[in-house]
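Every protein chain of the complex appears in place save one, which is left out.
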Amino acid sequence: MSLLRIIGLKAYFPTQDGIVKAVNTVDLEIEKNERVGLIGETGCGKTVLGFAIMRLLQPSTNIEGRIMYNGKDLLKLSEEEMRKIRGKEIAMIFQNPPTFLNPVLKIGYQIAESTQLHQGLDKKAAKEKAVGMLEAVKIPLSSKRVSEYPHQFSGGMKERAMIAMGLACDPSLIIADEPTKGLDITIKMQIVKLMKEVTRQGSMLFITHDLGVAAEICDNIAVMYAGELVEYAKTEDIFKNPMHPYTRGFLNSLPSRGLKQIRGISPSLIDLPSGCRFHPRCDHIEEVCKNWHPEMVECDKGHYVRCLQYG
Amino acid sequence: MHRKVAFIIGKKRLKRNVAFTISIYILVAFSIIAIFSPVLTPYDPYTITGTPLEKPSMGHILGTNDLGQDIFSRLIYGTGITLFVGFVGGGLAILIGTFVGIVSGYYGGVIDEFITRGIDLLMVIPMFPLLLVLASFLEVSMTRISILMGILGWTMFARVIRSQVLSLSEYNFIYGAKAMGASDSYIMIKHILPNILPLIIVKFVFAVQTYMIMGVGLGFLGLGDPTTISWGQMINRAYTNGGFALGMWWWLLPPGLIIAFLSIALSLGGYSLEDKINPRLRREIEIS
Partner (left out) sequence: MRIEYVIKRLFYCFLAFFVGISITFVILHLMPGDYISHLLINIESTISPEASEAFKHKFGLDKSLTEQYFIYIDNLLQGDWGYSFEYGVPILNIVVEKLRWTLILLIPATLLSLLIGVFIGAYFGWKSGSKLDLSVLNVMIFIRAIPSYWWALMFVLIFGFYLGLFPLGGYMGIGVLESGTDYLDILHHSLLPMITLTLCSIPGNYYLMRNSMLLTVGEDYIITARGKGLSEKDILFKHTVKNAMLPMVTMITLELVFMISGSVFIETIFSWPGMGMLMIDAMNARDLPLLQGIFLMDTLLIIIANFTADMLYSCIDPRVKVGE
């Protein structure tokens, strides 16, 4: 039995301008000790998917489908039961540490909070644990840093502190939301190395729009476009044999392959294109792509694609 | 994920629109009363038209005061000065505040530092007591008192406007305009002013409300020109000359209820306007 199994997940936001269909019928599985990368352009719904798993979306959101975690459907749990899972079994490393860290609380306190809550540590033990966590994420002078506030940390250090917060209770599943975004290249590489190290045990959903980073860390990669998954395969397959035109375009936009951008812009999630979501930007478009919405099909063993070329 | 706030505002928006329209109607009605008060009054408010302390009757709808003047007529006549003080005092405070705020926020640097520190220093002076003393010593007309009120009260507005301008100056269109060689005064008037206008209007509505209340308050304390009929002066007279002890509610209550009514109307208008201007703007206003 897989650790996490998402079945037909939808997350729609009703807004004044219309319904934002941020996540559309997503199926995804994460095994124990597996690291799955979730890649896609900004705004394609990656964060919303992460939030949906954590049940952190605002109450007005329409959510459908099932999120099976260890055999339980997270969407059916009471808020009380869900609270015991958050931070303890599933933890999220949020995208933008400067805004996701509380500016008026000490870093140490923010890390210690969840260990006090979930592991029943007393104040002193929790603080020691926080120092240990800061050490683990390679923050120098951790016993001093633990009593500092977020504004005293540099960007890279905030990211590390965020990671420490996520890992504090040894969760079985970590959702890391673009932990390398906005960092310069040396610090980025350090964080990647760190993420690889600290998550050697345990599963991870690694959200990023940086394929290079995903390749470093993940066993499998899911490619997301306009709220749905369009390709899923082993990391090396994605790189060696990308099948979906979008994945290929994405790969070609990597610096090592010539920085070729995909033409057009990503579609509005309120008025999704008919047929294949990608057809307005696709180079292999046929008439049928305009009205026929393709399903995910397994082309090779463990290699799934949502494209009519392979149907 | 700041959308929660926006959602709530969205739901309330409709109701607030109604409130705004109503408050505009009320304001217009009061202005008409103020302009046409000589036509609308049954008696001359200054002359003695009945025996003192008459009860309400067909002849005198709200009875007469201790001098035998018609209370209803005096009430009508008091409308003009209340609106006048509110609009002139509030308008002047907003005008000065906007000017100082824009200059300070736009130029930044030393000028901003100087103005901000200056305002900080001015804010330690107890302005309301000062206003009372000036009003009582100078014994001037209500026009001058309104102007005084404006001059003493602009600092708050300057602060709010400044922080709003400050957040605007970071936007590209300002840089763009600068790069195109537009003059400073051109940018301030053509680019900055229109962007902060919604905020200015909201603050103006609240300023008018505050200054109207204050104007009536001065009259109540017995300050200001005693020959101008005002609601404050009427309350004072009723309160000190027996309207209170005799239980003559028709003497004491009307001027107070009417200023309260006007104030509530304006304040509803102000809050609904505040809801309308976009939430991002809101965010900055509240934090400033």
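Residue numbering begins at 1 within each chain, and the chains themselves are lettered A and B in the order written.
Rule of thumb we're sticking to: a contact is a pair of C-beta atoms (placed from the backbone, for glycine too) under 8 Å apart; a residue touches a chain by one contact, two chains touch by 3 or more.
Quick caveat: nothing in here was measured; it's all calculated off a predicted structure.
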Shown chains touched by the missing chain?
A, B
From the listed residues A:I63, A:L117 or A:M296, report the one that touches the chain absent from this view.
A:L117
Give the residue, chosen from B:L67, B:I111 or B:L221, that touches the chain omitted from the document.
B:L221
Among A:M165, A:L183 or A:V305, exactly one should touch the missing chain; which is it?
A:M165
Which residue numbers on chain A touch the omitted chain?
51, 54, 56, 83-88, 91-92, 94, 96, 99-105, 110, 113-114, 117-118, 149, 151-152, 165
Interface with the unshown chain - residue positions in chain B
1-5, 7-8, 11-12, 120-121, 123-130, 132-134, 136-138, 156, 209, 213, 216-217, 220-221, 235, 239, 244, 247, 252, 256, 259-260, 263-264, 266-268, 271, 282-283, 286-287
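We adopt the following convention: only the chains that are shown with their structure count from here on.
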Counting in whole Å, what is the centre-to-centre distance of chain A and chain B, each centre being its mean C-alpha position?
53
